[in-house]
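Have a look at this one before I ask anything.
Only one protein chain is missing from this complex, and each of the others stays in its spot.
Going by the order they are written in, the chains are A and B; count residues from 1 in each one.
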Amino acid sequence: MAEIVTKTDYMPKSRGKLRSFCAAFIHKKTAVASFFFFCLLIILALIGPSIVPYNPQTPDYNHVLQGPSWLHLAGTDEYGRDVFSRLIVGTRLSLGVGISSVLLGAVAGTILGLISGYFGKWVDKTIMRICDVFFAFPDILLAIGIIAILGPGLQNVVIAVAIFNIPSFARVVRGKTLEVKEMLFIEATRSIGATKSRIIFKHVFPETFSTIIVYLTMNLGTAILAAASLSFLGLGASPSSSDWGAMLSMSRDYMGTAFHLVFFPGLIIFLTVLSLNIMGDGLRDVLDPKSKD
Amino acid sequence: MYDLLNVKGLKTAFKNNNQRVSVVNGVDFGINKGEIVGIVGESGCGKSVTSLSIMRLLHDTTGDIQDGKVTFKGENLLDLSERSMRKIRGKEIAMIFQEPMTSLNPVMKIGKQLMQGIILHLKYSKEKAKKHAIDTLKSVGIPRAEDIMNEYPHQLSGGMRQRVMIAIAMSCEPELLIADEPTTALDVTIQAQILELMKRLQSDRGTAILMITHDLGVVAEVCDRVIVMYAGRVVEEASVDELFESPRHPYTKDLIESVPKIGERKSRLYSIPGHVPNPNQMPNGCKFAPRCQHAMEICFNKEPELTSEEKRKHRCWLYQQNNVGREQNLGSK
Partner (left out) sequence: MAANNLLEVKNIKKYFPLSKGWFSAKGHVKAVDQVSFSIQRGETFSLVGESGCGKSTLGRLINGLIKSDDGEIIFKGKNLTGANEKAWRSYRKPMQMIFQDPYASLSPRMKIKDILDEPLKIHHPELSKETRKTMVQEILDVCGIDAYHLDKYAHEFSGGQRQRIGIARALILKPELIIADEPVSALDVSIQAQVLNLLKELQENYQLTYLFISHDLSVVEHISDKIAVMYLGNIVEISPAEDIFSRPKHPYTQALLSAVPIPNPKVKRERIMLKGEIPNAANPPKGCKFHSRCPHAMDICKTVEPQLKKVEGQMVACHLY
C-alpha cells in the first residue's frame, strides 16, 4: 500500500471560518459600530415593550405636543403619548416588516437566480426578461401597484416589498452562479455522476451564500425605507400603530408646530438604513471582495 | 566576492495574521558578470521572494526585507531611495516573470510598452526609441517586428508574449536579467526556443542571468552555476556539472533522483517522503532533517552552517569538518 506520509506533513493550523471572518471584520471600525447599533435595534425589537417608560398607546391629554424634556426624551404627540416609547415599541414592527419582506424576496430570488444561472439558455432568458420588466418600474410605484391589487395592510406591504426584491436577488445570484458553474470542482462533481439538483443546492448555493448575505444586509435598509414610505402613504400599518412610517405620516400636520414629531422618527429611520448600508459595505469587503466596484 | 551582485544574509519576512513569518532566511550568494546562475527549489522555498527582494519589489505587499545586504556593483540596493532604485530597475537589472500575459499591460500597444522604458532610461528621442524598439524585437526573434509594435498583448501567443517581455527587459541592455520561471507557462517546443534565445543573449551581450526555476532540466540546460534552496535557505551551491555529477546535500540528491528521466523507465520512481515544512512550523535544526534519509541526532537539534568546500558550498552536517555528527553517525552503525 502507499506509504503513509502524514507524519511529517505540514498541516496549516485549522482556523474556523467564523474566526477568520471575525478577525477580518473587526478591522472595519464603522461597520462594527453599525453592527452593534443593529444588534441594539434587534434587542429593542425583542424586549422593547417591557422596558419602555410609558405605555405607547395610553393617551395623556395633559401633556399634548410637548417638546423633548427629561420626562419625555423625544416629546409627546398630539394625544400626549410618549414618542420615545412609541419609537422603541415600533422597532419590532418596522424591523419585522423589513426583515420578513427581504427574507421572502431573497429566498424566491435566490431560487430563481440559481435556476436561471445554472440552466442557462431559454430558462435564463425567460427569467431574466421578466426581471427586466420589474426593473423598469420605480420600486415604490411597483409596490403601490401591488397593494392596489392586494389591498392595504401590513401583510400586503411585506408581499409587495418582497416582490420588488425578487428580481434584484435573482440577478445577483444568477451572476454568481454563472461564475461558480465554471469552476473545476463543479465539473469534478458532475464527473462522479451527481444530479443537477444536487450540484445546484449542495455545491453552487453554498458558494453564492456570502454574496446573498451581503446583499441581504444592503437591501434590508431599502426595504425598511420602502415599508416606512408605504405606511407614510397610508397603505401599510394602521395610522394609530407605532410603526415609524405611520408615526411620520401622523406628524405631517404638526410639522410647523412640533418639529420633534417629524425629527425623531425620521432620525431613527435614517440611522437604521445608514447603519445597514455601512454594515453591508463592510461585509462585502470581507466576504466578497471581488464584487466591489 | 563576485563582481556584479552580492547577496549577504538576506532575510525577508511576510506578515500573516499579525505574525511575522520568515520566508527567506539568511540567503548568501553572488553573480559574476556574464554568468548564468540558477536558483532551484520547490514551491515555497523562497526562490521567488529572493528575486523580488533583490529588485525591492515587495513594497506593496505584506512582505518586507528585515536584514541583509544586496550589493550591486559596489552599491547596497537596500540603502537606496525609491527614486534611485527606479533608475536601476529596468536599466541595470531587468526582470521577466512566469506569466507573460499578466505582466504586460493589456490595453497598451506592444510598441508603446517597449518604448516607455527606452525613453525613460536611455533618454532617446521618440524616433530613435522606436527604431531601437524594433531592433530589440528583431533581436529576440520576433517576425514582423514593425507590425507587432502596433498590436496588443492579447493578439500574441504565449511564446510571443514571453519574447516581448524579454525584449522589454533587454531593451535598455541591463547587466543583470532576473528570470522568474520564464518558461513554466510555455509548451516544451516553445520553451526550447526561449531557452535558446536566453543563452544567445547571454553570449552575444554578456548579460548575467539569474534563472529562477523548479525545473532541473532547465537548470542543466542553461546554467553555469546552481544554487539549491530549501525552506528559505541555501542548502547547496555548485557548478552545474558538479551538482549533477556529485550532489552533496541529501535534498539535492533526492531531488535529482525523483525527476522522471526520458530513457530511464523505472517501475517505481524515487520519492522524498513528506512535504516542505510550513514556514509557521519550521522544524528545529536542519530544515530537511524530517525528510532526510541520513538524518542524525544533531540534525534535529542544531542547524548546520553553509560551509565551503573548494568551489562549492553546502549546508549539511554530513560534510561539516570535525563535526560531532559524523562520528555519532559512524558510531551508531
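Quick note on the criterion: a contact is a pair of C-beta atoms (placed from the backbone, for glycine too) under 8 Å apart; a residue touches a chain by one contact, two chains touch by 3 or more.
Treat the numbers as computed from the prediction; the structure is a model and nothing was measured.
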item	value
Selected residue (touches chain absent from view) among A:D60, A:E78, A:E207 or A:D285	A:E207
Residue, one of A:L141, A:A188 or A:L274, that touches the chain absent here	A:A188
Hidden partner interface residues of chain A, rising order	1-6, 9-12, 14, 183-185, 187-196, 198, 202-203, 206-207
Residues from chain B at the interface with the omitted partner, ascending	42-43, 157-160, 187-193, 195-196, 214-221, 240-241, 244-245, 254-256, 258-263, 265-273, 275-276
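Simple rule for what comes next: only the chains that are shown with their structure count from here on.
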item	value
Inter-chain centre distance, chain A versus chain B - centres from mean C-alpha coordinates, in Å	52
